[in-house]
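Worksheet: one structure, shown below.
Only a single protein chain was left out; the remaining protein chains are all shown in position.
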């Protein structure tokens, strides 16, 4: 994650002067849905630890500012409850392809019924990464308090049994459902059971992006899983141009998350080809600080900085943001 | 700004030995006006906060050492008062293209009458940048003490009303006059209402420089606004060669400010194509420290270091300073 | 050594997504001997200082996890004793080409008889390097406690005499046996006196690797001697690709040690062409911490991290680890 943040600093802005930027237009569409700005909300687990209203508060903030929220499979509220809390919110849901296809199908069906608009499949976690911080006790969310309510399938005997044994048992069941045998065929299977658009999250190379397109996805979210899965992986902003280039012309949208902290970061990501960015940690900071209002505040700060960046680079609409306006520092550091 | 300073360090000097450098000649002309050395004074707002004599003291120092001072639109003394304080000073004035063209015209007219020699238009501030330090209260000049006296137009009802409401109201009026709709057409309009040479300040790319030339400017001041407008913008000394190259042969002069602290910085800027450098913060340090004498001292230190640099690189006149005498460190750091 | 560690960080991983990685196979063979994972044990002197069971404890750990241990010539137990302590361990022995060929022959013969499987010749120590830490007293193993028991040749009068004078005398004798006159002919001579495979340890360039192949070695261990021989030498992971390329097609195996601390390091070394890595210091840390169990623990941690890295990069067998999955950071840092 540190490198994701640092990587943004390695790109410099090349502003244009004296453009009419009084009326800056940065609303856009993501998978055809209109959003007010190209800044959406990445899935993060256990939002209930940050605020008692958790995902419901975040969804209300997304609804209020008209942007997309991806709800984690580790939400403490059901898809339905979140949807009811923010009926006009544009909600997507994140999950894995689970070992037991019935579990996958159950989650998809319930999210569909709750009005969710897209399914986001995490593809960079066939197993949980080596989270040294957790091992060393720096911070460990209390697993027994994970209320994995979206897994409550009364027809699934294993889940019924897990529920009977309390939340930790269900958490362990869900974790155990991560599969290391999964391939792109799983995406094709998913394509067959839902009409929802499919987004894959965690792609970092052009080759994986091409495979995703071939498997029939609708969008790719370039992500390093918050830097929590694999040490030494490349920074997402560095990976983005390769992914964009690899699937150019396919019609598949490309997003990115990882290290986005400032409005200039959003600008750089868009210049390098992302349709929108997603925010992870900053949303949790806002949520922990002031619930729904905190999330709104974070989104507004980044949005306003982005708007200011557009003004100061001479851009009045998103199409004005060109790759040539962002240059890697090496073009100045090295003069060979 | 930090990167502007660091960027200078990335250029290394390649001295020539055993040249007759006893008689070093570094007086030059800027827009046709003779100056004693290629080190001029950038506009900085609120000099009255640094010294009670503010811009008058700085103007006297410029007069005494025979260099150019650009007076900020935020000076606390009128163009006339500053001019009277330093009748032989070579004074330019800085402003924006204001929303109300009458304001722009008023300022130009008064500066012309006060004997100012050029108008400097800031083009990198269609809006005020995101100054986090100010927001966090690190340092905030008391806006209510900004005496924007050059805006006192008795025939402008809005200004009359603002004056009646006190200085802060006028400051707010002036800030509000910054326009985000401005384009290069504004420069052309300005060209039509004044005979003064026009300098645009804030250009950072070759493309903007070409647009400036096409709009009819007389000179370009490569500047990053002291690093206070846009995070992650490129360093001015890195931007300079591109600007110089883009408008080569146009007859338009190129200057730079940003990070100039030492005589070797001046040398590097000239080697890379600047006709002169401008000093911003160091002038304020001198002014705060010892008024007019402090400003003189700063100019003398940098001048003497520049003279010494000429001696130690084997240059006896400005034309001896060649691009080949400054090399980017990457030519030594990388041996590919 | 610091640079060896840092150098690993300069390589970034490019993971592949959605591969079936449930059944990860990372056992391999080294010089034809099956090992459970491509992580072996480098020779380190004076293991008896870390744990009273020293090399015997390390050998037992290697036996228990089924990997290779290279026993240093400075072991405090005889080849035979170590072999008896871990009868199924895959043991190699490390030594130099000694001034007195009879000494070399004596060591080889005894190691062969004790069932050792390969002879590892250190080629980067014609003299002992300039170990400033030692000179400054930071840490100095007590030489008089070095029990160089594998040198106890009753038929060698010099050694008999040294033994009579105590361990320090034998240590000095052995140190004195390092020869600065040694050339690749010594390897050819060794080839003539033993059927054991010969590994040369300390090669850092393609040219030396070619010379090694021409001298008839079976394997090359790219090593910087723990950074203790020569200041400013290149990092082993940086040297590895050149060595691999230089002797491609020769059938000679290439290994590496130096700076391997994490499972991702193992992955990177394999991607860049090493058949296996060797661990030095981490083994001593484990040994000092908890003897045989500590060594096992260290190996298990690195093995499990390596397994996880395979999972997260989409590799289910060692052949899946391709050079294209590891990229030097400069490909992202520099965009020339």
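For reference, chains read A, B and C in written order, and residue numbers begin at 1 within each chain.
Simple rule for what comes next: contacts are C-beta pairs under 8 Å (C-beta built on N, C-alpha and C of every residue); 3 or more make two chains touch, one makes a residue touch a chain.
Model, not experiment: these values are computed from the prediction.
S.K.: Could you tell me which of the visible chains the hidden chain touches?
M.R.: B, C
S.K.: Return the single residue from C:25, C:130 or C:165 that touches the missing chain.
M.R.: Per the contact definition at the top, the residue touching the missing chain is C:130.
S.K.: Given that one chain is not shown, which residue among C:10, C:80 or C:191 touches it?
M.R.: Considering all chains, including the one not shown, the answer is C:10.
S.K.: In the whole complex, not just what's shown, which of C:21, C:61, C:74 or C:235 touches the removed chain?
M.R.: The single option touching the absent chain is C:235.
S.K.: At which residues does chain C meet the chain that is not included here?
M.R.: Residues in contact with the chain left out: 7, 10, 123-124, 126-127, 129-130, 179-184, 186-187, 200, 202-205, 207-208, 211-212, 229-235, 238, 328, 330-331, 334, 336.
S.K.: Touching the hidden chain in the full complex, which residues of chain B are there? Just list them.
M.R.: Touch set of chain B with respect to the missing chain: 8-9, 11-22, 262-264, 268, 305, 308-309, 311-313, 327, 332-336.
Keep this in mind: only the chains that are shown with their structure count from here on.
S.K.: Using C-alpha centres only, name the chain that sits farthest from chain C.
M.R.: B
S.K.: Can we say the copies chain A and chain B touch using the same residue numbers, with more than half in common, or are the two sides different?
M.R.: Copies use mostly different positions to touch.
S.K.: Averaged over CA atoms, how far is the centre of chain A from the centre of chain B? Could you give it in whole Å?
M.R.: Result: the chain centres lie 44 Å from each other.
S.K.: Cα centroid separation between chain B and chain C, in whole Å?
M.R.: Their C-alpha centroids are separated by 63 Å.
S.K.: Mark out which residues of chain C touch at least two other chains, giving numbers and ranges.
M.R.: Nothing qualifies.
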